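Of the protein chains in this complex, all but one are displayed in their positions.
Per-chain numbering from 1; labels A, B and C assigned in written order.
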Amino acid sequence: MELLLFTVFAAAACGGAIAVVLSQNVVRMAFYLVISLGSTAGLFFMLNADFVGATQLLIYVGGTVVLLIFGVMLTASGPFLTIKSSPGDMVQAILVGALFLGMVVVTVLQVDWDGNAAKLESRYGVSSLERPGYNQRGEGHTTRSIGAALLGARFDKDLGKNREQPSTGYLLPFEIVSVHLLVVLIGAAYLARAKRRVNVPSEF
Amino acid sequence: MEGVGINGYLAVGAVLFVCGVICMATKRNGIGVLMGVELVLNGANVNFVAFSKFGPLGLDGQIASLFVIVLAAAEAAVALAIVLNFYNNHLTIDVDRANELQG
Amino acid sequence: MTPEAYIQTGTTLKWLLGIAWLLPLVGFAVEIFGGYWGKRFDPASNGKKTKLAAYMAVFCIGTGFLLSLSAFFIWKGATDVQLVTAAHAAEHGESHDGDHGDGHDHHDGHDHDEGHGHDAESGHDQDESHEHPHSNETLPPADDVRGQSPEEAEDHEGHGNDPYAAAFSGTFYELAHFGDLRISIDYYIDGLTLLMFCMVTLIATCIHIFAIGYMSDELTEDYEDHFVHLPGGKHFHRPGRFYRFFAFLSLFSFSMLGLVLAGNIFQVFVFWELVGVCSYLLIGFYVERHSASTAANKAFIMNRVGDFGFLIGLMILWTYFGTFQFANTDPQAAGDLGLFQMARDSHGQLDVVDTEEGKIVHLRGSPEDSERSIPYWLLIAAGIGIFGGCIGKSAQFPLQPWLPDAMEGPTPVSALVHSATMVAAGVYLTGRFYPMFTPEVLLTIAYIGCITLFIGATIAVVATDIKRVLAYSTISQLGYMMLALGVGGWGAGLYHLITHAFFKSLMFLCSGSVIHGCHHEQEMTKMGGLYKKMPITCWTMFIGVVAISGLAIPVLNVGLAGFYSKDAIVASGLAFMSGNATHFLLFFVPLVTAGITAFYMFRLWFMTFAGPPKDQHVYDHAHESPSVMTVPLIILSIFAIGCAWFGVLEGWILTSEPTHVAAGGTSAHHVALTLPSHDAIHGVHHTAGTAALFAAVVGAALSAVFYWKGLVDPAVIKRSFSGVHHFLVEKWQFDNLYDVMFVRPVHVVARWCTSFDKNVLDAFLHSLSRMTVVASSWDRKFDETFVDGLVNIVGTSTYRVGRSLQVVQTGKLRQYIMFIALGVLGLFVLLFMFFPRT
Partner (left out) sequence: MMPLLATETISELLREGIDLPVFDFWDIPPIGETGALILAAIVHVALLAGFFGLPAFAGIWAERKVSARIQDRLGPTRTGGRFGWLQSLADGIKLLQKEDLWPNAADSMLFRVAPYVVVVSSFAAFLFLPFSDGWVALSLDVGLFLALAILSLEVLGIILAGYSSGSKWSLFGGMREAAQMVSYEVPLGITAVIPVLIAGSMNLNEIGRMQSGWFWNWFIFHDPFTFLAFFVFFTVTLASNKRAPFDLAEAESELVGGFHTEYSGFRWSVFFLAEYASMYFVSALGVILFLGGWWTGIAPIDNFFRASGDWRVNYLGNVLGFAVLLIKSSKLVFLQIWIRWTLPRLRIDQVMVTCLKYLVPISCFLFLGATTWSLLAPGRVAMGMKPGLGARAIEAAVETPATESEAAIVRPVDDAHVAMSDDSSMIGGAK
């Protein structure tokens, strides 16, 4: 069952990604991108990361891609805009990409995962996969843990251990990202506001 | 139920990543390049979440991927603004036309 | 007092006085910024200026007065102090040993509250002291709270002469803590502090109000300064600086109150400098006048000379005592001792020990550092150093010449800063720091005061500028205070400080009123007969003159404020002389000067108000001042008349007298000296008072003969003693002397330095530079051929490499991405090649 679902989602994700590469129409590319990203969200659900999956759907599919299409429409100088890339570039890029892929896959396959797990176990005493407080049954109820971690409390690390100093979690990164988003919001609004150049410099 | 090992997920991540790279390298459309970036980030995200289940990362992997998603959204907004600006100046979004810094 | 009640009262007082202290600072900030920006933000008020700054300042200081007053009553109610006069203090001090619970002390104290009359009760007092005989040598009079067990402290509750039971010290805020060095804003509140607060705020309030009228001509956008002459016969024009004046006054009030409230000597030093700055700013208020700016500089520089001594004293104290705090009076924190408690034991005695390295003084402290001590001579040096600061601030010999010049400031400033408060701060500090002074230092203080009071008085006799007469009189009176402190009359000195503040500020304000009325005419030789034109000023001035002269009704012994305090001083001098016959001058000079004082003060009054008008022009234009100026005069004159009646004031002052003063004592360390006890002083009080009154009457009469009735022409005297007169007019040649002693030698040395600079140093430098030029020309050749060549080769090759790499910089985003991907690939390949998996 899991294998079946994985196959479906992985095929959709990879197929969508390849379709993005091969497609020449931007909006179609966006559509395939949605398929690819949505399937990735499915993979996330399979990996017990339900919150991440939901976020992926909401932000990527619902937000980012809509934004991209919006951008397409704002910048379209004609209907069904296609800017074709040359076949030579395509071949070159696919060659490099294949090399890259091959290298990554070979590397991944060479890793001895069980051996690594054993090493970790010998170093830390317990299996790194069985952390107290973290959901081993894998039902994917990660929302509370993630929320607490973003607010500075780590259930998965602190519960059940007699630790002097509780971890601080991700409070600071969370705040930084918040501020970063605000900055981005303002920056994007500033960059995108309509400016009418009096004279466009011919050179440069 | 037979399990899908970590390798499967990593392979999917690798495919997404490579597709993203190729997309970035071949698309002349600025927004297409952006989509390539999204694919690359997504490939990385798959790896993060996979390691969070199979590896020692735990919740940290998921949170890292959350940050990646959020920052990717922010990056998309800014990049889009840049593309719009580019379009205002060049009346096209062909990135090959953006070669003013050519040596 | 129980510790709880102590803490509660201390907290209340701390905040009342703290607010009274800080309010003027707030006022200053508001006034200076409000005044500065106000006119910029409000262009509508063109030409018209607001008096808001003045009202703000008056509000701040007036509120401060009310707070001080309430603080005073709270303190009085909480500590239940028994009022004692000098005679009683000693008696109380020892009687606690024997008869504690008989209620006798209380009874006596109240007697004194009601009936003033040393004579009436002197016999009784003597009896008391005979019943409990004591020797001045060993003398265990009263002890203080320090080192006492709690039961003991309770025993002494309500004891009138127990200073630390009626004092509150603590910390407002700790600024810094470097190792042992603790720099904090402390407070030390006792009867003296509270009296000073009330006095300063009351007088300052009156003077603020007076200044509203006096400075009203600054309320204009275009103020013409008649004393600044520009080329072309014009006068200098500038915007009025009404707000600035009041801002400075507020800042001064803040600094002065801070000085009084200060709980450690370092804090005193800080505020000491702050009042100095305020004085500088206020003297130089008319900064465009050359005389004003030089006077401000003079005041500031002379004060710095004194402050140098102060700094030396501070360093010595810090080195040997390790603390700046005066005393720690909190009964709960008995272990943490202040300066006074370390220097003197519970009987107020110094623990002097002879060792082969000389005399040393053992310091008290926590048991672990019981071996702490300070060489005796360093204690003297510290005392003289601190007193050096007082010399500068209180214009004592030899640093007195700045004070008359400081009269360049507006008259309210002279009244507040240079007569009543700031210059008195030196006396206050001497009184406050009294436990740290060894007998040798006290003798120095006495002689300095003695010289000062004589110099001041003699110069005042010949001065003709109305404000300068008062300035010299101030110097002389400050000398009196110092003398009193020096000869052991601690209470007398500070008593005179308070009374003098009232009548001297009154007289300054009167002179201000006269100057205002006569359109800035200050020469007495052009006045006369003004009593018709300005009656209120005239009679309030008369009250001031009588008060300072120390006149009284002989039989009833009822006089104005100055009579009592000056009597006390002269009595202290007499008592001191009877113990130390060699120092007879310390009695006779003040006695004679009392006469001179009466003479020159009446001279001033007669010349100004009595007789025919000497300058018809001035007389015609003179007018009485508005009520905003005369009402403060009347208020101050009431205090000048009555503040010393019934001995209440003196009693309050004596509540904070250091323990060792009341019983006197002898010392034979470096100088053999006997300090009179309260009994001794009281014993000679009648004699001294009669003598002083006689001297004053003679002086006043002589003055009347010379300047009122005109029976003797002063000009004749002047001619026959022209040498002396010239000497006095030239202020004892002090300015010239300093010119010869310091200024000219410095000029000579400076000239030497210049010539050395020009002939030796410059020549050396010139030759050096010539050599450098030669060397650098060689260097240049080397540079141009070798170094530049090398650099050029590097540059051109870099340029060529860059040119050849230009091809790679295609400007195409997609290619760059390819490069990145290939680069990563290459890196991985390298990684696999060189770091194969094991």
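The definition used in the following text is that contacts are C-beta pairs under 8 Å (C-beta built on N, C-alpha and C of every residue); 3 or more make two chains touch, one makes a residue touch a chain.
What you see is a predicted model; the values in this text were computed from it and never measured.
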Quiz item: So which shown chains sit in contact with the chain we cannot see?
Solution: A
Quiz item: Looking at A:L22, A:A54 or A:L99, which makes contact with the chain not pictured?
Solution: A:A54
Quiz item: Where does chain A touch the missing chain, residue by residue?
Solution: 1-2, 5, 25, 27-28, 31, 34, 38, 42, 45-46, 48, 50-51, 53-55, 57-58, 61-63, 65-67, 69-70, 73, 79-80, 132-133, 135-137, 139-145, 147-148, 151-153, 155, 158-166, 168, 171
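The rule we apply is simple: only the chains that are shown with their structure count from here on.
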Quiz prompt | B-C against A-B, pair bridged by the larger set of C-beta contacts | solution = A-B
Self-check item: Averaged-CA centre spacing for the pair chain C and chain B, given as whole angstrom
Solution: 76
Practice problem: Averaging only over C-alpha atoms, locate the centres of chain A and chain B and give their separation in whole Å. | Solution: 7
Quiz item: Which positions in chain A touch two or more other chains at once?
Solution: 89, 92-93, 96-97, 100
Quiz item: On chain C, where are the residues touching two or more other chains?
Solution: 814, 818, 821
Exercise. Enumerate the contact residues on chain B facing chain C in the complex.
Key: 21, 24-28, 33, 95-96, 98-103
Quiz item: Quick one: in the complex, what on chain A touches chain C?
Solution: 89, 92-93, 96-97, 99-100, 103, 107, 110
Practice problem: Using the touch rule from the top, collect the residues of chain C that touch chain B in their complex. | Solution: 805-814, 817-818, 821
